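The structure appears right after this line, and notes come after that.
A single protein chain has been omitted from the complex, and every remaining protein chain is retained in its original position.
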Amino acid sequence: MDVFSNIALGFHVALSLQNIGYCFIGVLLGTVVGVLPGIGPVTTVAMLLPISFTLTPESALIMLAGIYYGAQYGGSTTAILVNIPGEASSVVTTIDGHKMAGLGRAGPALGIAAIGSFFAGCTSTLLISFAAPPLAAVALKFGPSEYFSLMVCGLIAAIVLARGSVVKAIAMVVIGLLLGIAGTDINSGIRRFTFDFRGLADGIEFVALSMGIYGLADVAYNLQKTEEKAGLVHEIGRIWPSWADLKLSTPSILRGTALGSILGVLPGGGALLAAFAAYTLEKKVAKPPRHFGEGDIRGVAAPEAANNAGAQTSFIPMLTLGIPSNPTMALMIGALMIHGISPGPGVMNERPEMFWGIIASMWIGNLMLVILNLPLVGLWVKLLSVPYRLLFPAIIVFCCIGTYAVNRNPFDMYVMAFAAVFGYLCLKLDCEPAPLILGFVLGPMMEENLRRTLLLSRGDVSILVTEPISLGFLIISALLLLVVAAPFIRRKREEALRE
Amino acid sequence: MKIKAEKEFWSGLMFLAFAVVAIVMSRGYSLGRAGQMGPGYFPLALGVLLAFLGAITISQSFVKEGEKLDALRLGPLLTTALSVVLFGLLIEVAGLVISVALVIAILGIGLRSATWLELTALTVGLIVFAIAVFVFALQLPLPIWPTV
Partner (left out) sequence: MNRPVRAIALFAALLLTPMASTAYAQGYPNKPIRLVVPYSPGGVVDYIGRTLAQSLTETMGQAVVAENRPGAGGILGTDTVARSLPDGYSVVIMDPAIVINPTLQPSMPYDLFKQLEIVSIVSSSPLVLVVAPDLPVKNFAELAAYGKANPGKLNFASAGIGTTPHLSGEMLKQRTGADAMHIPYKGIAASYTDMMSGKIQFSFSSIAGALPFTKDNRVKAIATTGAKRNSVYPDLPTVLESGASGFEVDLWLGIFAPAGLPADVRDKLSGALTTVLAKPDLKTAFAKVGAEPRGTTPAEAATILKREYEKWKTVIVEGKIKKDD
């Protein structure tokens, strides 16, 4: 078949000594920035953009792509070890991953994250090579109304995912939506909820918010415990996942990969939604369901597989349509333009060596990443045996430098401090912050798409249910709501009957 | 009435606080019409929804038994937050070296957990590592020394 000769061509390009070198540089840098709190692939790709202009377009893209998916591997490391999600998509990983670390199972958590990511990366790359054009056609079907309904669906999934009170989870989503709205409104240009701080004109920086709510609040919480119990001892258990772990995780990895591959294609929050959706699905589907939220390995395996699969397939709209699905992809389009290549449907025929070279490099890169990351697991786990009195100042300093490096805006430090206080209150009050993060990221997109839908339909709301895809998502949302509400209603009825 | 679930009660109050801010502030932005939603429409709707959720949470706290809120210890939290604010104030004028040293000093003094020798070694180690990784490896133009 044609695809095979294309893949052969791709390996021919990707396996040249030079391109293997750039691929390695890319995934290595990706791992580093993934592990470092704050600074992520966007900043790194941006910094390396000028360098990439001096390379051939194949080498440039292979390196930049390596940074992007490499960071997905690295991002889970800090999420598991110190409760700092390197990226929005690793927020879900903190829920069970950090709990596992607390139980002395940081090693298996890190191991399964790497294995899950590797499997997902390879599988979804295979999907790109066979089904890129039809998948790209799906992305083209999505207009403002479809995106709005998809986001409604995603937010309701976030409610399912939270532990404890449903009402509190909904409230956290709403607070997230409100925080996300802060900044300049794109429809009117008015600045909302900025309290006249110019530093908030572009909204609250995600990195500052998540570092504060997760990393710093967690530090403050642990320090308080240390005051009480003198010394926070992390047990170091086994370093590798056991066979039982692997067996338990395999179906979760498969489901996560499938979900991630599909959602990743959609521009705007696809990969993030994938991680949340994968976790929600596991919580409802996985048997036996008992340990979610308390350190269940499947709660790490599924979202990690999903976000890596999503990261891989988010290249599809970029390469085949020229439409960036996230800021990193926008930078890569920029890099291609400077090389005189306009990404679009023609690129597969005009530059097959580049298109297939990148795809082949993804397999090579994923292999490098798993080889690079598995031995590191031992090292990371040892890091937890560093006394907390030395570890916590290091965490704080790295949060500061990493967050500052993103925008070089000192105001982000103040946001981070504020978020730390808020995150601490949430910990104290048992309010799960993961739904808030999803609301924060999706909020502005959801409002933007709803308002755009209504502008385009000249105020006709019915468009949301007359467009078939949009209607589909709204029906799924309603079903999900029923799933959430069902136990609640049943309990109420039982209470009523008893009386 | 007696509060039966302290955590629920205070969560509800926190939701209400956010809701009040949202509602009050979004009244300053135009609401628009359904067809052409103004900038105030979405936040106002969210504020009202949040107020409703807050009210439910509070009312439940009087009915359902729940967990007690354990004591807040603000010392570590405030020290952490202040050290971050300090970093923000200093980084542009004083540069990385002085800012990091001061942040660690504050954390050391505020929390009295490590010895001076440990803190000094940590400071030197972190600064060297940070400059090597951020400035040299990743080429980020961070100010190292005080600049104008």
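We call the chains A and B, going by the order they appear; numbering starts again at 1 in every chain.
Quick note on the criterion: a contact is a pair of C-beta atoms (placed from the backbone, for glycine too) under 8 Å apart; a residue touches a chain by one contact, two chains touch by 3 or more.
Just so it is clear, the model here is predicted, and its values are computed rather than measured.
Participant: Out of A:Cys23, A:Met47, A:Ala286 or A:Ile401, which residue would touch the omitted chain in the full complex?
Facilitator: Considering the complete complex, A:Met47 is the one touching the chain left out.
Participant: For the chain that's not shown, point to the residue among A:Pro133, A:Gly164 or A:Gly346 touching it.
Facilitator: A:Gly346
Participant: With the full complex in mind, choose from B:Met37, B:Ile106 or B:Leu138 the residue touching the hidden chain.
Facilitator: B:Ile106
Participant: In terms of residues, what is the contact footprint of the unshown chain on subunit A?
Facilitator: Interface with the chain not displayed, on the subunit A side: 43, 45-47, 49-50, 139-144, 184, 186-190, 198-199, 201-202, 267-268, 321-324, 327, 330-331, 333-334, 337-338, 340, 342-346, 407-409, 448, 452, 455-456, 458.
Note that only the chains that are shown with their structure count from here on.
Participant: At what distance in angstrom does the C-alpha mean of subunit B lie from that of subunit A?
Facilitator: Chain centroid spacing, subunit A to subunit B, equals 21 Å.
Participant: Touching subunit B in the complex: which residues of subunit A?
Facilitator: Touching subunit B: residues 29, 32-33, 36, 39, 43-44, 47-48, 165, 167-168, 170-171, 174-175, 177-178, 181, 185, 187-188, 190, 192-193, 212, 216-217, 219-220, 223-224, 226-227, 389-390, 392-394, 396-401, 404-405, 408, 410-414, 416-418, 420-421, 424-425, 428-431, 447, 450-451, 454-455, 458-461 of subunit A.
Participant: Going by the contact rule set out above, which residues of subunit B touch subunit A in the complex?
Facilitator: Counting only subunit B, the residues touching subunit A are 7-8, 10-11, 14-15, 18, 21-22, 25-26, 29-30, 33-39, 42-43, 46-47, 49-50, 53-54, 56-57, 60, 67, 69-70, 72-73, 75-77, 80-85, 87-89, 91-92, 96, 99-100, 103-104, 107-108, 111, 113-114, 118-119, 122, 126, 130, 133-134, 137-140, 142.
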